[in-house]
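Heads up: the structure comes next, in structure tokens.
Removed: one protein chain of the complex. Kept in place: all other protein chains.
For chain A:
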Amino acid sequence: MSLRRRSLLGAGTGLGLAALAGCGAGSGGAPDLARAAEVPRGEATVRWWSFPMATNDGDDLRRLLIEAFRSRHPNITVTTVDAPAVTDISRSVLSTAVASGAASPDLYMGDVAWPAQFAHNALALPLDEVVGEDYWRAYPESLVHALGYRDDTYAFPFFADQAYLFYRRDLLDRHGLDVPASWEELTVAARTVQRAGDAEYGLVFQGAVYEGLTANVAEFVADAGGEILNAEGTRVTLGGRSGERALTFLRDLVADGVTPRAVGTFREQDSTDAFVGGRAVFLRNWAYVWGVVEAPDSPVAGRVGVVPRPGFEGAAGSGNGCLGGWCNFVNPHSENPGAAVAFARFCAEEEAQVIMVRNTAYLPALSAVRAGAEARRSPTPVTALADEVRLVPRPTRSPHYPQVSKALYTEVNTVLSGGASPTEALERARAGIADALEGNAL
């Protein structure tokens, strides 16, 4: 018996091509937005892709929200599906599931950096027609901007995250230093403490080759008065004086020893470890880090202060903080789009946002709650200061944002490790981002 390779390959090829052709033959077409706008009267169950969110007393915020929602809509049951802890893995699992037409999960929590990419790839339900365009006025402009793509909006706000400057109050006091009002003052203060031998590092942040570095760069560029892309995310605007100033400052931080050379390998955890371990005077990090530095087993608990990030001397912007956080998307293939929208909407609105402020350290997304008395009185300073931070969006409006971000963080990382000058890196980053925007990047 002879096994003919050719016939086997032929059969395989046929199968492959048939499958490719068959992929276009899904059901439905464009999602039914009228149905999504209507809260169902009958029994309905929706599955919510989400991760556990700790409350102050160790409970899960998701349980509190679902209970509160249930008392309003007794006919709708919400069940949770636990998402993977790593953002990128969550994205690959979700995108493959939703792209293949799966009806579950009905709604899912996603990063605020995702909407343009998910909208472009038909992975999220467009919402303007469902809730009306005016609905979004209740949220910070930069957040709504991040949730939109072209002429529509693709996710409900859930919670915000933003960057702050954490500092060692005890060390500044010991040397009679004020909390720095500018990056230049910060450099001087850091050197003073370092020279006295009270701390090994001045400022630590996230400089590894990953999304976190893009967030840092977006902030420094905004501090210097620039931005990375234009508002619609179609053209590179990084460069010129602002880009040069931001990158030169970063390079000098490392060259002058204010920031350790190891910063090029630092992610959130590494920079937090350095700060909590008492090695650094200043730390740039996300709001949730407050809980880590003030944890009972933290060696620096009670000796730390937090403020919005400073700005450059002579530049207009200060108090910038990169916009992060998570939002709720509705699966366009959901069998209960009305119920899914109802729950996602509930999580974005006042009742749920107040529950969030009262019970957790997560920052609310709704403007009224962010600036409200309840938030301002919060014993958690990152919550009390939430409204004072000027949110800096990353250039996520482009569906090619991941490539844009990659072009940026790869080049800036080389500056941190001393492998390229700020000017060279800027030039290469601009070229890389332009390629990415045309969909020509790898």
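The criterion applied here is as follows: a contact is a pair of C-beta atoms (placed from the backbone, for glycine too) under 8 Å apart; a residue touches a chain by one contact, two chains touch by 3 or more; residues count from 1.
The working rule: contacts and distances are computed from a predicted model.
Missing chain, UniProt protein name, picked from "NADP-reducing hydrogenase subunit HndC", "ATP synthase epsilon chain", "2-oxoglutarate ferredoxin oxidoreductase subunit alpha" or "Sugar ABC transporter permease": "Sugar ABC transporter permease".
Of the listed residues A:Val78, A:Val112, A:Leu165 or A:Val209, the one in contact with the hidden chain in the full complex is A:Val209.
When the full complex is taken into account, the listed residue touching the unshown chain is A:Gly264, out of A:Gly110, A:Gly264 or A:Pro422. Of the candidate positions A:Pro105, A:Pro332, A:Gly372 or A:Pro393, contact with the unshown chain belongs to A:Pro332. Looking at A:Glu67, A:Asp88, A:Glu133 or A:Glu374, the residue that reaches the missing chain in the full complex is A:Asp88.
Interface note: of A:Ser50, A:Gln117 or A:Ser242, the residue touching the hidden chain in the full complex is A:Gln117. Residue-level contact of chain A with the missing chain is found at 1, 3, 8-9, 11-13, 15-17, 19-21, 23-31, 88, 91-92, 95, 99-101, 117, 121-123, 208-210, 260-265, 270, 273-274, 279, 332-333, 400, 402-403, 406, 410-411, 413-414, 416-417, 419, 439-442.
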